[in-house]
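Provided herewith is a single structure, encoded as C-alpha cells, for subsequent inquiry.
Removed: one protein chain of the complex. Kept in place: all other protein chains.
We just call them A and B in the order they show up, numbering each chain from 1.
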Amino acid sequence: MSVPEGWEAVIGLEIHVQLSTRSKMFCRCPNEPGGEPNTRICPVCTAQPGALPVANRAAVERTIAVGLALGSEIAAHSTFHRKNYFYPDSPKAYQISQFDEPLCSGGELAVPTADGDDVVGFERVHLEEDAAKTVHEGGGGGRLTGSHGAVVDFNRCGTPLMEMVTRPDLRSPEQASRFAAFLRETIVALGVSECDMEKGSLRVDANVSLRRPGVTELTTKTELKNMNSFSYLERGIARELRRQAELYDAGEQIVTQTLHYDPGSDELTVLRSKELAHDYRYFPEPDLVPIEPSAELIEGLRASLPELPAARVRRFERDYGLSLAQALGLGIASGLADYFEEVAATSGDARSAANWVLNEFSAHLNEARIEPGESPVRPAALAALIGLVGDGTLGSAGAKQVFAALVAGESGGDPAAIVEARGLGQISDTGALAAVVAEVVAAHPGQAEQFRSGKDALIGFFVGQVMKATGGRAEPQIVQTLLREELARD
Amino acid sequence: MSLTPEDVRHAAALAHIALEPDELEALARDLAGILDHIGRIAELDLTDVPPTSHALDLVNVLGDDVPREPWPREQLLELAPARTADGFLVPPIGA
Partner (left out) sequence: MAAFDVERASAEGIARLLDARELTCEEVAQAYLERIEALNGDLNVYLHVDPERVLARARALDSEGRAGIAGVPIAYKDLLCIRGVPTTAGSRVLEGYRPPYTATAVRRCEAEGLVELGKTNMDEFAMGSSTENSAYGPTRNPWDRERVPGGSSGGSAAAVAASMAPLSLGTDTGGSIRQPAALCGVVGLKPTYGNVSRYGAIAFASSLDQIGPFARTVRDCALALRVIAGADTCDSTCVGPPEPIELPDREDLRGIKVGAISLDGIEGVSPGVRESYEAALATVRSLGGELVEAKLEFSLTPHALAAYYLIAPAEASANLARYDGVRYGLRVDGDDIFAMYDATRERGFGREVKRRCLIGAYALSAGYYDAYYGQAQRVRTLIRRDFDTAFASCDLLLTPTAPTVAFTLGELVDDPLAMYACDLFTLPVNLSGLPALSLPCGLSDGLPVGLHLAGPAFSENRLLAAAHALEGAFAFDPRPPALTGAA
C-alpha cells in the first residue's frame, strides 16, 4: 500500500504543457524543440529594451479548446499578468502569465476505471510563456571566454506553456499517475501538444499532503517538481508520503517546501528556495490587452473538438462489447482506435478485431516503431484475414503466417492471395482428408489397437500425425470425426 | 502606514539593487517623504470604484501563428557582456 497506514493522502497536480504552435507565445520566432543554441531568438524573446509582446492567437485558441474539452468555464474577460522574479532563464525578469483572470476555470476529467469514472476536478487552465534553458558550464559545449558559470540558451524562451492545475482530488500515487497518463492522452487527442515528458513538453509537479481520515481541512503541503515520467511521479509521491508520515509519527511538523525526487536513489532533496521567491508582485501586463472570446469562436472550437479518449473508451465497451482493458488499450490513442474501428466495421467481428489489433498488430507497430497509418497491413486486409479465420479457411497457425506475410508486404497485401500463393488454406474436404486418415491409421496399428481397447487420449496422437502429413492445414474438427470413424472400423 | 528601513531593504532585495548603508539611509529618507505624501491615497474609500489598468478599451489583439525568420544569433550574442561561442555566459547560479 503506497499510502501510509492510518493516513489519507491529498494530492493535486500542476501540469505544464508546451503547446505545439508554429511560433512562440509572444513573438513569431519558430516554436520548434532543440536546434543549435540561440538560433530561434529575436529582440522580443531576448527582452531587448523597447521590444513588446504580441500574443499568439493559436495558443489562445488551443487553450480554450482544452478548457472546452474539460468542461471548464471559458472566461468572458481574461487578462495577462506579469509575474516578477529575477533569474537568468527569465530575460524580462518577469514571466507573462495569468493571475486572477485565467482563460479557463473549473472543469474535470473522468478517467474510466473498472469501478466507474474516476473524476478529478480542475481549478484552472491558463496560458503563459516558457523560460530559457540554462546549462551549467561544462555541459553546454562551446568555448568559454569568461570565467566559470552557466550558459543561457533562449531557444525555448517564450514557448507557449499551458498550465493546468487540478483540485486536490487525488488520494494515492497510483491514482495520480493513472490520471496524469490519461490526461496526457486527452491532450494528445486534442492535437495541441506532443506531450513528450522526456523532451519536457509535458511536465508534472505534485502538491502532496497527508491528513487523518475524516479530516476535511487541508494540511501543510510540499511540492514535488518536474518528475519526468509517470512511474517516477508515482514513486516520488509514494516516497514523499512516506517521509511525511515518518515526520508526523516522530512528532514533527511538515514545512512548506519544494522537493526534487531522484528516482535512482529514491531520495528527496530540498530545492533551495530563495527567501523572496514567492513575492511575485503580479500586476496586469500593460503591453497586452484583454482577451474576450466571442461566442462564435467558442462554438467553433467546441464543434471541432475530436472524440476524446474517455468517451471513446466507454463507447467501445458499450458498442463493441469490449472489456475495459481492451477499450482502454484501443481507445486512448486515436490512431489505434480509428484503425480498430475500421477493421471492426469491415470484418463485422469487433471482438476478433480487438484481439488482432491489441496483440499482433500492436506488437508489429512496436517492433517497427510506426504509427497505425504507416503500417503495410491495411485495415481492409486485417478484416479479410479475420474473415478467412471465421469461415474456416485459416486456422490460427495459418492466420499468423498470413499476418506475417502482410507485414512483409507479400502478394499485394491481399490475405486471400497469400493463402493461395503459400498454399495455406485449411483442408476441409472430407474425401481428401479421409484418405490421409486411412493412411495414418494403417501406419500405426499398435496405437490403433490401444485406442480401441479404451485409451481415448491417443486421439490426439492421431490428429497430430494427420496435421503433420497435411502441413498443419487440415481442419481439426473434421480430422477428429474422420479418425473416430476410421478407428471404429476394423 | 509609514516606511521603515526594513521595508526599503525588502524592496531593494526584490528589485535586486545592492545598497550601501549610507545610500540605504538616504533612500529610506527620500522614500519615506514621498510615501508620506502619496501614501495618503490609501485613506480614500474607493470600494465602489472599479480599477483601471489601461486607458484603452481594446480587446483581442492577437498575432497570427505564422513563424518569421529568427534573428541571426551573432547580432544578439555580440551584445552580451560575456558569452561563449553559442550562448550567454552568466556567473554561477548557486548551489
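Everything that follows uses one rule, which is that contacts are C-beta pairs under 8 Å (C-beta built on N, C-alpha and C of every residue); 3 or more make two chains touch, one makes a residue touch a chain.
Keep in mind that what you see is a predicted model, and the values were worked out from it rather than measured.
Undergrad: For the chain left out of this view, which of A:Lys24, A:Arg40, A:Arg62 or A:Arg82 touches it?
TA: Of all options in A:Lys24, A:Arg40, A:Arg62 or A:Arg82, contact with the hidden chain holds for A:Arg82.
Undergrad: Looking at the full complex, which residue from A:Pro53, A:Gly331 or A:Gly413 touches the chain that isn't shown here?
TA: That would be A:Pro53, which touches the missing chain.
Undergrad: Provide the residue numbers of chain A that touch the chain removed from this figure.
TA: On the chain A side, contact with the omitted chain comes from 43, 46-55, 82, 84, 86-88, 91-94, 149-150, 152, 278-279, 281-283, 286-289.
Undergrad: Considering the whole complex, not just the chains shown, which residues of chain B touch the missing one?
TA: Given the touch definition above, chain B has residues 1, 3, 7-8, 10-12, 14-19, 27, 30-31, 33-35, 37-42, 44, 46, 49-56, 58, 61, 63, 71, 75-76, 79-82, 88, 90-94 touching the missing chain.
Heads up, the rule we're going with is that only the chains that are shown with their structure count from here on.
Undergrad: Using Cα averages as centroids, what's the distance between chain A and chain B in whole Å?
TA: 41
Undergrad: Which of the residues in chain B end up touching chain A in this complex?
TA: So the residues of chain B touching chain A come out as 10, 13-14, 16, 53-54, 56, 58-68, 70-71, 73, 76-77, 82-95.
Undergrad: Contact residues on chain A for chain B in the complex?
TA: My answer: residues 21-23, 28-31, 36-43, 46, 48, 54-60, 77, 79, 84, 86-88, 134-137, 140-154, 272, 275-276, 279, 281, 283-284, 286, 288-293.
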